[in-house]
Every structure is written in structure tokens, then in C-alpha cells.
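The other protein chains are all here in position, but one chain of the complex has been omitted.
Take a look at subunit A:
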Amino acid sequence: MAQEMAMLHDIARCSACRACMVACKQWHDLPADMSTPFEGQYQSHATLTPTTWTLIRMTEHTDDKGKFNWDFVKTQCMHCGDPACAKGCPEEAIDKLASGAVVINEEKCVGCGYCVANCPFDVPKINPQTHKSTKCDLCFDRIEEGITPSCAKTCTADALQFAPYEEIEEIARQRVAELKAEGHPDANVYNPQGVGGVHMIYVLPEKPMVYGFNPQSKTPVSIDIWKDVVRPLGKLAGAGALVGVLGLAAVKGLTGKKKQDDDQNGKGEH
């Protein structure tokens, strides 16, 4: 499907049933992940892991009216419009598809971790077993067949929705208007433009920071400097030094003047 798509997580609707997490594991055939020991918490995993590509993160806050809130935030790849991971990948192993999905090509991935270092959302994780980078692929294979990604498909609360980009934007706007009417004046759509917009859009009842989102998230400039300046410069400098040295050697050989340092006495005048 060549159409640009988007997913929406409506935090006000999420009940943290975590069916999305299970559906993701089923579709991608990912094993159970016991990396976070149970210490009495409700949140299943501390962070995303190489085999947990989506996670319901739980945050707590008390609003200005003194009301306690327990919020559930679906954490996963944001599928940026200007993906730093793809830009920073030395092997061009990460593609941004027409649907908006940003997908790692496991065949090409060498596990260098540049995507991990460059991602403004701390999403990709290197799988130590396969030495490949891993993350949510927005079920790009399902999208190509016209099917909704597994997480959105399974969501019973309509907290997750998947549709063409403009449609999702419209739904998000409506939901924010509803939330404002319900007494959440700070309600907003989280779609940071610093990363070229995202294809994983959130409807937030409060300011982004409350949920650990940075409204200023942006694709780092450093990666452009690396790819467009430092790397070409290095090739130029390396090749230049080699060619230069060969040229000098050739001139030296042709002009044929051998140094006379071999003399016992050398050149006294120097």
C-alpha cells in the first residue's frame, strides 16, 4: 500500500490490558521476555528489549486539582518522517517505506548500534543473540496486504487506531477537542515536527512532559554532519594523502636527487 498511514494511541482510552503487547509478540513470533524481574510493579518490562517491541509504560502524576492519575503510554518506534536511525545507519539497512513504516532489514544490519545512539526516542535495541538491531516495524508486511497492524487490530478499547495519515490527524484533533471539553485544557496531539513528524501519534490529556515525551525531540544534526561532511571529507583526506604521497614520491624519483646523508660527515653547514 503506497498510501501514507499512521497509528494513534489515545492515552485517555487505554486500559493497559496489554493485548497489544501480546499481539505484537504473536505476529512477530517473539519469545516471552523475562528480563525484568518481578518486584511488585504492574509495568511488565522496564524498557523495550530486543524481543519486546512495544510496551505499555505506566506513569503516575498528580494534576493541579490534586487528582491522582495513573497513565498508560504505549511505547514503541515512532516511525519518524525524518528517521535518525535510517540516516545514521552505515549499511543503509533501515528503510522508510511509503506507508511511513521505518523498517530494519536484518540481512543488511551489522549490529553496529549507530541507530541505538542516534534514535531520539531510545527505541532500537541490539539483540545480543543475533547481533542485529530490533524494533517495531509497524507490521509493514500486514500494511502491504491492507491489514491493520496486529496491536491496533487487537485493541478492544479503541485506544489504538490505524488509518491513512490525514484521517488519523482528524481523529486526533477531534479527540483533543473532546478532552478539552471534558476538563483537560492542556490536551494535545503529540506529533513532534523536529523529527519530521511521526507515524505513531498520541492524544495526550496533559502536556507531553507529564508522560515523559519531549516536545522538542529532533533528528540530531550530528548525523547529517557525519554522513554529509565527515565521511566524504575522510575519504577525500585518505585518498588525497595516498595520491599526494605517491605524487611526491614520483617527483622525487624523477628529479632523481638523492640525499647525501649517508656520508660519514654529513653536511656541516646545516
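In the analysis below, contacts are C-beta pairs under 8 Å (C-beta built on N, C-alpha and C of every residue); 3 or more make two chains touch, one makes a residue touch a chain; residues count from 1.
Definition applied: contacts and distances are computed from a predicted model.
**Student:** For the chain that's not shown, choose its UniProt protein name out of "Acyl carrier protein", "Phosphate ABC transporter ATP-binding protein", "histidine kinase" or "Formate dehydrogenase, gamma subunit".
**Tutor:** According to UniProt, the chain not displayed is called "Formate dehydrogenase, gamma subunit".
**Student:** In the complete assembly, which of A:H61, A:H131, A:R173 or A:K207 touches the absent chain?
**Tutor:** Considering all chains, including the one not shown, the answer is A:H131.
**Student:** In the complete assembly, which of A:A98, A:A181 or A:V229 touches the absent chain?
**Tutor:** The one listed residue touching the chain not shown is A:V229.
**Student:** Check the options A:P50, A:G88 or A:G197 and report the residue that touches the missing chain.
**Tutor:** The one listed residue touching the chain not shown is A:G88.
**Student:** Quickly run down the residues of subunit A that touch the omitted chain.
**Tutor:** Against the left-out chain, subunit A lists 84, 88, 90-91, 110-114, 116-120, 122, 131, 220, 222-223, 225-226, 229-231, 233-235, 237-238, 240-242, 244-245, 248-249, 251-252, 255-259, 261-268, 270.
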